[in-house]
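Removed from the display is one protein chain of the complex; every other protein chain stays in position.
Our next item is chain A:
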Amino acid sequence: MTDSKYFTTTKKGEIFELKAELNSDKKEKKKEAVKKVIASMTVGKDVSALFPDVVNCMQTDNLELKKLVYLYLMNYAKSQPDMAIMAVNTFVKDCEDPNPLIRALAVRTMGCIRVDKITEYLCEPLRKCLKDEDPYVRKTAAVCVAKLHDINAQLVEDQGFLDTLKDLISDSNPMVVANAVAALSEIAESHPNSNLLDLNPQTINKLLTALNECTEWGQIFILDCLANYTPRDDRESQSICERVTPRLSHANSAVVLSAVKVLMKFMEMLPKDLDYYGTLLKKLAPPLVTLLSAEPELQYVALRNINLIVQRRPEILKHEMKVFFVKYNDPIYVKLEKLDIMIRLASQANIAQVLAELKEYATEVDVDFVRKAVRAIGRCAIKVEQSAERCVSTLLDLIQTKVNYVVQEAIVVIKDIFRKYPNKYESVIATLCENLDSLDEPEARAAMIWIVGEYAERIDNADELLESFLEGFHDESTQVQLQLLTAIVKLFLKKPTETQELVQQVLSLATQDSDNPDLRDRGYIYWRLLSTDPVAAKEVVLAEKPLISEETDLIEPTLLEELICHIGTLASVYHKPPSAFVEGSRGVQHKRLPATANSPDASSAAAVADAPPAVIPSQGDLLGDLLNLDLTPTTTGPTPAVSTGIQMGAMDLLGGGLDSLTMIDSVWVQVWVPAMKAKGLEISGTFARRAGVIQMEMTLSNKAMSVMTDFAIQFNRNSFGLAPAGPLQVLIPLSPNQSIEVTLPLNTVGPVMKMDPLSNLQVAVKNNIDVFYFSCQYPISILFVEDGKMERQVFLATWKDIPNENESQFQIKDCHLNAASSKLQGSNIFTIAKRTVDGQDMLYQSMKLSNGIWVLAELRVQAGNPNYTVTCLLWVQNT
């Protein structure tokens, strides 16, 4: 007696019969009927018409029947919202049941009913269940919050469920903790900027404790959550690593990979000379290798991730080449990935082995795989220089097999080898030419034509070969046409006497008979070049080409860093940042690896971030933004984004920015745009601060023959948010040989982006002729505001509070103290105090930048010594 009987239908009409059975008095018959209904539902039949009859069966003490009815409800409540209300009462009652299984089941099912009216009734029972004495109920309720949030986010926030959920992270039961983390992570995904998972050392400790005791799935949630944390220092990072490493021996591969992610990320912070660093590297290899002995689907995901790991830290798997050797019955998707990793791991030490394998693969049956194997041989040649010769001879062997697609692929890669090692392997050209006729794929044809053109002087019948291609010019693909055009021009430049006719033919084919704009344009360029200045043409067409390198197929480093943070996720399988493809990820935060502990700039950046804690919301965000430079333009108040901008500014002020401090009152009138470069418009100018307003004072000179009108100006985003306060006031047209002086008031509420150097400003000026771009530097003094005079006491207190990391010292020469003082005041650098200690004169000054950064300075001069020492401290006001 099996369930398949539920699928048999009678002639009378299934629904009708089921209805009758559902309303039967006999319990047994009822249950059978509900089972039939569920069976129909599973195969996608519409049984929603039975809704009221099924719901009537809900009031029962038979648990199986209750579960079945719940199953039905979850599927169909949405289509029958009014009827679903009928079920609410039973749910609320069940939430009070003495049996925790029933309480949990009720709250679980209610969350799955996506009907607004029902969710209102859900709140009270849910609140009770979140505080239930039974952990099984609590953990079910935690998930229910995530469900509810998906249906009605506002309701969850209003009811304060998020806070209750956060409290559950400290629950005594590890399963409850794991589910709370899972629920919070899911909610956080739809609110990338909410600070839901506020990770601090205490919560991290709780998570690590729960990690040891919860189920495998809970471990995955917790590990993924841990990966978002940025440890304060290398010691914390090490202690977390130590507690995570046992997870590498877990039987569940998803746990292993999540643990690898945490370790790969936190490892960045460990100093490389630490013993533990080496131990960790060694521990990472075996679990990764073990993943490769699992089922093919797991292997595939593992291989995609190993591909990333190998690029970031090749040392982990450098001795494990053999596990990537391809078995002939691996699925094709595994084969291709293994091949890719083999090339990444190829080195001088193992190249002989790799080449022997690749040659073996090139004789396999699967065409895609064979092609990739041949291509891999070429990549080995480019990557490992010592092996190039052997690779070329292997490729020649393969060409001898005369298997059409092998030959074509081999020719494409030999072209690349020529580009990497010019003038080394030309002896093989003769062999290549033998196979000219068998080439039918555009890429191979183009490659061959490129080779012929490039080495035209060594191929006696180059003109004949190219001519033969020219016959079917119009049938070729664009790739081949372009290549043929270039090759023939090259040939002409090398052997001008015999090939004049050929070149004219191809030029006319390209320019007159072709519809392809690319081809036509290239044809015209060559034509003009050849007709005006053959010497120049030679320089252009036969110019030395940059060598290609193996790096071309590597993932770009910043992307790689981000992907390492996403090991084990879809992003790591697609090798794309999550923002590029995950649906509904509104403003996904870019994750970055934490900086190494001993890299100076990053650690001091972190230190600066530490100093004013109120300004910086969390270090993780800051580091992310610091590296990202993706600052949002803001005009009101210091938001986190702006303050990070300030932080950066502060850092650089301490660095190079102070050079300009010492040149405060020299007026730089500079020529920003010479007339030559801007079609006759010359722009020169300077910056100044007058009566509290920053001004850009420009002289526009028309050195062209025609009148210029319609001037406008725009700034790119810059370090301090400088922006024009109004339009450029050039009201009268500028006639030839006329100059005009314009003053443009500026404000500092524009978008912020860190520039290098810090005071760099990129400007676009437009007139009726064109748009011109230039960049200039403004003296930092224009940013010092008038109210930069600090009270003495405040100055003293602040001076002490500023950490050493924010301090910097400079030497300046030849200046007079008293004169300096008044001069500085003119530039809004205020002298606060002056004293003499041990024959040293000290001058204390304060200034404030337009973005709220205070700079406190101490000017120290030793009698008789013309050198002054300036000590500068930076302070960001916590407003």
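Observations
The definition used in the following text is that a contact is a pair of C-beta atoms (placed from the backbone, for glycine too) under 8 Å apart; a residue touches a chain by one contact, two chains touch by 3 or more; residues count from 1.
Criterion: contacts and distances are computed from a predicted model.
Between the listed names "Centromere protein S", "AP-3 complex subunit mu-2", "Anaphase-promoting complex subunit 5" or "Prolactin 2", the UniProt record for the complex's undisplayed chain reads "AP-3 complex subunit mu-2". Touch with the chain omitted from the figure is made, among A:108, A:265 or A:344, by A:108. Of the listed residues A:117, A:235, A:272 or A:322, the one in contact with the hidden chain in the full complex is A:322.
Here the missing chain is touched by one residue of A:119, A:164, A:253 or A:307, and it is A:253.
Per the touch definition above, the residue from A:315, A:360 or A:801 contacting the chain not shown is A:360. Shown as candidates are A:140, A:486, A:781 or A:806; the residue that touches the absent chain is A:140. Take chain A: the residues that touch the chain left off the picture are 1-4, 6-7, 27-28, 31, 35, 38-39, 42-44, 62-65, 67-68, 71, 75, 78, 99-101, 108, 111-112, 114, 134-136, 140, 143-144, 146-147, 150, 173, 175, 179, 182-183, 186, 189, 213, 215-217, 220, 224, 246, 249-254, 256-258, 286-287, 289-290, 293, 295-298, 300-302, 319-320, 322-323, 325, 327-329, 331-333, 353, 356-357, 360, 363-365, 401, 403, 566, 568-571, 573-574, 578, 581-585.
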